[in-house]
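Note that one protein chain of the assembly has been removed; the remaining protein chains are unaltered in position.
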Amino acid sequence: MVPYAFVAPALFVFCAFALIPIALGLCAAAFRIDPVLRVCEYVGARNFATIASDPPFHIALRNNLLWILLSIGVQIPLALLLAAALIDQSRFCRALRTVFFSPLVIPGVAIGIMFSIVLDGQFGALNAALSWVEGHQVTVGWTADRRWALFCLIAVACWQYTGYHMMVLLAGMQGIPTELYEAAEIDGAGWWQRLGGITLPLLRRVMLADVLLVAIGSVKVFDIVQVMTQGGPNNATEVLATYMYSQAFMSERMGSGAAVAVVMLIITLGFAVIHSRLARLEAGAP
Amino acid sequence: MPITRYLWLACALAGCLVAATDCGRPRAPSAVVTPSTAAPGATVVRFGSVWVNEPRKSTLEKVAAEFRARHPEIDLRVEYTQPDDYKPAIRTAVAAGNAPDVFFVWPGEWLRKFARGHQVLDLTGELAKDGWGDQFIPNAMPLFEYRGGTWGVPMLMQCAYFLYNNEMFVKRGLAPPKTWDELLRVCEVFKREGMAPIGLSNVNKWPLHHYVSILWQRIVGEDRVLDDYDTETEGSFSDPGYVEGLRMVRLLADKGYFSENANGTSREMFRQLFATERVPMIMTGTWDLGVLQNSDEVPEGFGDKWDMFALPEVPGGKGNQAYMMGAPDGYAVWADTKSKDAALTWLRFLTSTEVAQRLVSGLQELVCVKGAVNEQTAGDKLRRYAADLEAAPGVTPWADIMLESSVREAYLDALSGMLDGTVSPEDVLATLRDAHAKARAETRTES
Partner (left out) sequence: MTSSRRARMLRALAVRALLIALAAAAASPVAWAAFASLKHGRDITTRPFELPRPPTMRNYATAVEAGLLWQWLHSVLLTSVCVALVLLLASLAAYAFARLSFRGRGPLRTLLLSGMMVPVHAVLIPLFVAASRAGLAGSPLSLIGPYVAFSLPLSVLLLTAYFAEVPREIEDAARLDGCSDLRLWWHVLIPMARNGLITVGILQGVWIWNEYPMALVMLTGNWKTLPVGLAAFKGQYHADWGAVLAGLVIVAAPLLALFFVFQRWIVRGITAGAVRS
């Protein structure tokens, strides 16, 4: 009896405000809901059909995929290098680690607003700096330009999160005994060889978890995109979360929004399943 | 500190939180509630307004104060919300069952949805009493009428005009164009000098569609266009004039007649382009009349440098070429209000001729009440606009207030793609027709 009493409050809150809403959300995807028209009718899989035939949805899927690949490709190696370079406890290393990590405490909204001003096509500080360097007026549109907008946003996300992944990998590195490095150094291994031969293999489990974090984060990304481009220009930077928001609250199709949320849920759980399978393989391997 | 103290602190904060939230509780979609000077036991009337900026806010406050003085038995509470936040806030309030008794509305599809959901009152009967309905400018009423009822009353009316820099035209011996072809010729003159003839800001996606909307009315005809916009009727944009209109706008873009990077240009930048005389023409709504005559944004005396010309005609088009393009905004009464009579008293007061005149003087915008704009209350550009509006055979609305939300979103997105050349006019129309067909299928299932 007693143990259940301890767990009950947490479980109750979790069920009431997370599990049940998730279940409702899954169901809402099968309804057409409009509070103003007082409508709540069952439409089966029609919402899924609607979004599946909607070009912005395909664009959003593609953008999220790009986001995942580029984030993993940029953030993890960079985080690894930084963690390896800043591994000791000197004041220099600690100070620099703090600098790289600090963007994490700033709300995504603030980061988005800050960069939308810096990256402004007409008057942004970045263009001003580039103009000074190049000697002539530079007016690249950055996030207003369909070709570069998504990459600019991904770059901002990298700025925001690389420090975080650096710290995660660093924590993982703490578990590697220094004797291994010393032995390798005596054998004549250079810095890069030590990194590739010792650090990387021993860090595999942590890196796998980190990759999963990056992937899930890339599927959920919302704040930066919503604040900087709202998915524009012309859907060029649409991601699943902004598409869901615009369907539910701007096009007033809550059912479709819920359907997008279901898709996001499936993708996220899919990654988690893949991760746990891979992790089990890892644990099995020597 | 021991844990207990943390807990007490948390409880105290929780108490503060509850107290603080009581101030912001959804009694109001917003909550800058003005203090009440009414007698105890007075009927409460909540008024949802979007007039948060000056001079609108202080002008409204003065009118409200006068009303309260005259009607101490009514406790009038004005609730201000940012226009951008307003739609979701009102939708939430209505869904939650505590909307303001009288609230601001944009007519067209948005208001119609409220009507279909029985969330607003049909004011036909009230308007017939004491000639209240006759006070309003006739061209402002049609958009509030739907399925035989009238669901709101108009307040301000905005129409589109081309603003042009008179000096720049005179210097080149140009006269304001009357037809679309003349407009193209004028543009070519400026373009040859290396200047972008028409300033455009399309970052909010709706400005470009104004060009398309007026062309559609001119070419396809005002009745047909309204029929096609509507998801409840059979119309489905099959007239070839639709593609033609889109192609004509695309031509403007292809010839480089629009200012650079319009999809990334903000409204402020757009006004700056005109005010610093970098572009000779812009198409904008009458909401910009005041700002461009006399404000921080424009140099001293700039108001005398520019003038307005009516939207160009397309000879041979099926529409009435003398139509203006624009839309009013106004107010509706919540269907579930508990203070219906008091709410109507306030609304009648707000739209009475003398109050309307005061609003015009304060705001320098067109209030849709007859006689509100006159020599005492308005500047000459505003009077010119009011005269035009009275003389016009009709006003065609811009498409985005008539289209259902998902249709509008899809259409405006595709259109901004047409501006930067990634979407063809035919594809824009196809996107519009697809979204429209889907929305129509859904409306079929409604009551």
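A and B are the chain letters, set down in written order, and residue numbers restart from 1 in every chain.
The definition used in the following text is that contacts are C-beta pairs under 8 Å (C-beta built on N, C-alpha and C of every residue); 3 or more make two chains touch, one makes a residue touch a chain.
Just so we're clear, the structure is a prediction, and the values are computed from it rather than from any experiment.
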Absent-chain contact - pick from A:45, A:69 or A:104: A:104
Omitted-chain contact residue, chosen from A:125, A:183, A:200 or A:281: A:125
Touch criterion as defined above, residue of A:86, A:149 or A:236 at the omitted chain: A:86
Touch with the omitted chain, as defined above, among A:176, A:209 or A:278: A:209
In chain B, positions touching the absent partner: 2-3, 6-7, 9-11, 13-14, 16-18, 20-21, 23-26, 28-32, 81-82, 84-85, 88-89, 92-93, 95-98, 266, 268
Interface with the undisplayed chain - residues on chain A: 2-4, 6-7, 9-11, 13-14, 16-19, 21-22, 24-26, 28, 33, 35, 82, 85-86, 92, 96, 98-110, 113-115, 117-118, 122-125, 128-129, 132, 159, 163-164, 167-168, 170-172, 206, 209-210, 213, 216, 219-220, 222-223, 226-227, 240-241, 244-245, 248-249, 254, 257-258, 261-262, 264-265, 268-269, 272
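Going forward, only the chains that are shown with their structure count from here on.
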Chain centre separation in whole Å, for chain B relative to chain A (CA means): 38
Residue ranges of chain B touching chain A (in the complex, touch as defined): 88, 91-92, 94-95, 113-114, 116-119, 203, 205, 261, 263-264, 269, 405-406, 409-410, 413-414, 416-417, 420, 422-423, 438, 442, 445-446
Touch list for chain A against partner chain B, complex: 32, 34-39, 41, 50, 56, 121-122, 139, 141, 144-146, 232-235, 246-247, 249-253
